[in-house]
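Pasting in a structure now, in structure tokens, and then I'll have a few things to ask.
Removed from the display is one protein chain of the complex; every other protein chain stays in position.
Up next is chain A:
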Amino acid sequence: MATTDHGVTSPGRARIDARTLREDRWWLQPLTTFVVFSAFVVYATVRAFMGRDYYASPYLSPFYSPCLGDCVEGASDFGQPFSWWPLSAALIILIFPLGFRMTCYYYRKAYYRAFWLSPPACGVAEPHSAYSGETKFPLILQNVHRYFWYAAVLVGLVLTFDVVLAFRPMPAEYAVGDGETSGIHMGLGTLLMIANVVFIWLYTLSCHSCRHVVGGRLRHFSKHPVRYKLWTWVSKLNGSHGRWAWYSLFSVALVDLYIFLLATGTIQDLRFF
């Protein structure tokens, strides 16, 4: 099948024309990644540009948090410094979590394989005739990952604050029973936001750049026992970085969808107390 002379069919190598001799379903993983990531990108793009139905008191969609643009009443807990921004408020802050995930070492592996087929799977020849990796613009910008990590920590703190706010009493229209709306509230939305922020933190703290910053960059663990301890903790999380990447991707979309359905009046929040 392969007709190139720069890769596995290069002169001098064993003459085998097949692009791969693998007989297992090597295509399944990149295909799954392609479908799921594409679905998320489409969903997130639609929701980010929508500019409405992102707040159902007391819940704020993670796509719009912090809501710094011309947001609906109650959604801006950090003010509206970008109230002049003519487009959706999500576009102001999504660059940070998006940049964090786009430059993430796990996601890089996933999308290089699934979208760029470089390579599609191990031992399966890629279709490109030339390759320079991450040495040239724009891919050399992957090296700014740690800066997106710094931003992701701030976003994580904001989302944690949102979870605290999600325990606030709900407005009267959501009241149940005798109409009581004061005191601490907890609904399914609160629960989903808790799960989401846990996955977001697991993903953020298991980051390879985090691992480097807390202690990986050291030459002498013995001289920095606290940082060494932190490094061992992050290393344990880091072993499942890919898993947290997927879980947090699903959870953030699920929370947004739930809040969208609440905000549009499609469903009512399942209230526990």
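Everything below uses one rule, namely that a residue touches a chain if its C-beta (ideal position, glycine included) is under 8 Å from a C-beta of that chain, and two chains touch if they have at least 3 such contacts; residues count from 1.
One rule holds in what follows: contacts and distances are computed from a predicted model.
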item: Listed names "Sugar ABC transporter permease", "Lipid kinase", "Succinate dehydrogenase/fumarate reductase iron-sulfur subunit" or "Ubiquinone biosynthesis protein UbiV", matching UniProt entry of the absent chain; value: "Succinate dehydrogenase/fumarate reductase iron-sulfur subunit"
item: Listed residues A:36, A:157 or A:218, member touching the removed chain; value: A:218
item: Residue among A:80, A:118 or A:160 touching the omitted chain; value: A:118
item: Contact set of chain A toward the excluded chain (per top definition); value: 6-8, 10-16, 20-24, 105, 108-109, 112-113, 118-119, 122-126, 128, 130-135, 139-140, 143-146, 208-209, 211-212, 216-222, 224, 228, 238-239
